[in-house]
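Working notes for the structure below.
The complex appears here without one of its protein chains, the remainder shown in place.
Presenting chain A:
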Amino acid sequence: MRPLDENETTALFEKLFKFTGNNLKNIVENPSYEGPDPNAGRYCFRLQKNRVYYVSESMVKRATNIGRAQLVSLGTCIGKFTKGGNFHLTVQSVNLLAANAKHKVWLKPTSEMSFLYGNHVLKGGLGRITENIVAGDGVVVFSMSDVPLGFGIAAKSTQDCRKLDPNGIVVLHQSDIGEYLRMEDEL
């Protein structure tokens, strides 16, 4: 386990920024009340075997007691670094992103299953969409009952979405909670 160096932190924050915007500050400076310390600690990012974990301070301190080969996971895994040095967010970051998302999309109940199988979001399945989305922005996908289903990249801006035909792709799928079943081994 080691902290991220500057390039890795930049890559991580850039990816998170796409989804959260300025709420990134809330993620980084989140107070955590986990340990015995009455003062609120903070959350930090640690790297273990190319996976980035979002852990509270007290947890990190305790995790140093476990050897590197024996440590499997700590806190919440939010993503991993590929062999080429790029950072990808995984599905386990959905809850963190959902709490701080800037752009949200709500799906109709009929197209929820389609998204959970890994398909992109079509315009016909779109329930609500936040204003001022630009194409290429990170978007968090919710169901109509405000359950976070996953996240993706906006294919079109909000204005263009209105003009699309019902089979046009609105959100490109990146990760969904169905992956907990489909890709259990790779998480």
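Keep in mind that, in the parts below, contacts are C-beta pairs under 8 Å (C-beta built on N, C-alpha and C of every residue); 3 or more make two chains touch, one makes a residue touch a chain; residues count from 1.
Everything below uses one rule, namely that contacts and distances are computed from a predicted model.
Undergrad: So one subunit is absent here. Using its UniProt record, which name fits best from "37411_t:CDS:1", "Large ribosomal subunit protein eL14", "tRNA (guanine(10)-N(2))-methyltransferase TRMT11" or "Ribosome biogenesis regulatory protein"?
TA: Going by its UniProt entry, the chain not pictured is "Ribosome biogenesis regulatory protein".
Undergrad: Quick one: which of A:M1, A:A99, A:I153 or A:I177 touches the chain that's been left out?
TA: Only one listed residue reaches the unshown chain, and that is A:M1.
Undergrad: Please pick, from A:N50, A:N86, A:T110 or A:N132, the residue that touches the omitted chain in the full complex.
TA: A:N132
Undergrad: So which bits of chain A touch the chain we can't see?
TA: The list for chain A reads 1-3, 5-6, 9-10, 13-14, 17, 21-22, 24-25, 28, 37, 41-42, 44-46, 56-58, 60-61, 64, 131-132.
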